[in-house]
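Removed: one protein chain of the complex. Kept in place: all other protein chains.
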Amino acid sequence: MEGNIGELGQYIGVGLTAIGMGGAAIGVGNVAGNFLSGALRNPSAAAGQTATLFIGMAFAEALGIFSFLVALLLMFAV
Amino acid sequence: MATEAEQATGLTFHPMDQFIVKPLFGAGEVHWYTPTNVTLWMAVVALAIIALLVMGTRGRAIVPNRAQSVAELSYGMVHKMIEDIAGKEGLKYFPYIMTLFMFIVFSNFAGLLPKAFTVTSHIAVTGVLALAVFISVTAIGFIKNGAHFLDLFWVRSAPLAIRPVLAVIEVISYFVRPVSHSIRLAGNMIAGHAVIKVFAGFAAIAAVAPVSILAVVGMYAFEILVAFIQAYVFTILTCVYLKDALHPSH
């Protein structure tokens, strides 16, 4: 189990970047939750806004994917 | 380190091995022309799309059969998406966007087949798709609007003082578009497949095997959803970028 200190830092960094994905999860949940509460208030307007919903979710999710990418890079490429 | 862990617990995690590009025949170098698993799965995807859209609609029936209804449904979906977001002028680029959508959705679904290779999980592939969209959309913007296309970056609704700052931000976000556009798709595909693989790796331990198999089933179901949604998102963002190119004023 004796590794070097670099590998230790690498794995700690990977673990820390995983927190970023949690942020993305919060963001996506926020988007979906607000959409749902809005849709329940005015269901007739909801159908026209699903595209906006997906765009918003995609933008929120992209940042999580970025942190995932950083994790992958740390894990495999550094 | 990992090998030691493998020896100690009997676990083998190679979640990224499924993405390795291998030659189909033999095991030589991968040249640009070598038929690889990429070639194979792209061919599978292309044939599946042709089977659906060409063979499926061969009957040209007024009352469609199943394949024809699916083909018409996807046609109608993409058509409506472009019309809703980019407007009537966007419909000129319908075949291109339809090709993108069908290719991505079929690649994502084909990647979910066991033993399959997911072509959209490669940044090279999604990067080329996103760059093609980026370049063509920018070209369309300049051809259609000339210098007015730069209005996209000059936010007239904002106070004059902060317009330069906004312009810098807008320019950066414009150039980040292809990056996020491509990495979103590839990242989602990599993440889903890797997570399934990791859960599958845990099945080697008898005690947690049921849980891990259940988790694989759940992730697989989630991935089916993601496979469609990411293709949808890629297409819809293409439409949004196209709208920006056709109508650059905010």
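First chain written, first letter: the chains are A and B, and each begins at residue 1.
The rule we apply is simple: a residue touches a chain if its C-beta (ideal position, glycine included) is under 8 Å from a C-beta of that chain, and two chains touch if they have at least 3 such contacts.
Heads up, the rule we're going with is that contacts and distances are computed from a predicted model.
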Choices "Tripartite tricarboxylate transporter substrate binding protein", "Integral membrane protein", "ATP synthase subunit b" or "Spermidine/putrescine transport system permease protein" - which one is the UniProt name of the chain not shown: "ATP synthase subunit b"
For the chain not depicted, the shown chains it touches: A, B
Among B:Gly90, B:Gly141, B:Pro178 or B:Gly192, the residue in touch with the chain that has been omitted: B:Pro178
On subunit A, residues whose C-beta touches the chain left out of the figure: 72-73, 76-78
Touching residues on subunit B - with respect to the absent chain: 1-3, 14, 16-17, 19-21, 29-34, 36, 38-39, 42-43, 45-46, 49-50, 53-54, 57, 60-62, 64, 68, 71-72, 75-76, 94-96, 98-99, 102-103, 119, 121-125, 127-129, 131, 178-179, 182, 186, 190
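The rule is simple: only the chains that are shown with their structure count from here on.
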Whole-Å separation of chain centres (CA-atom averages), subunit A against subunit B: 17
Interfacial residue positions of subunit A with respect to subunit B in the complex: 1, 3, 7, 51, 54-55, 57-59, 61-62, 65-66, 68-69, 72, 76
For the subunit B and subunit A complex, residues of the former touching the latter: 1, 4, 16, 81, 84-85, 180, 183-184, 187-188, 190-191, 229, 232-233, 236-237, 240
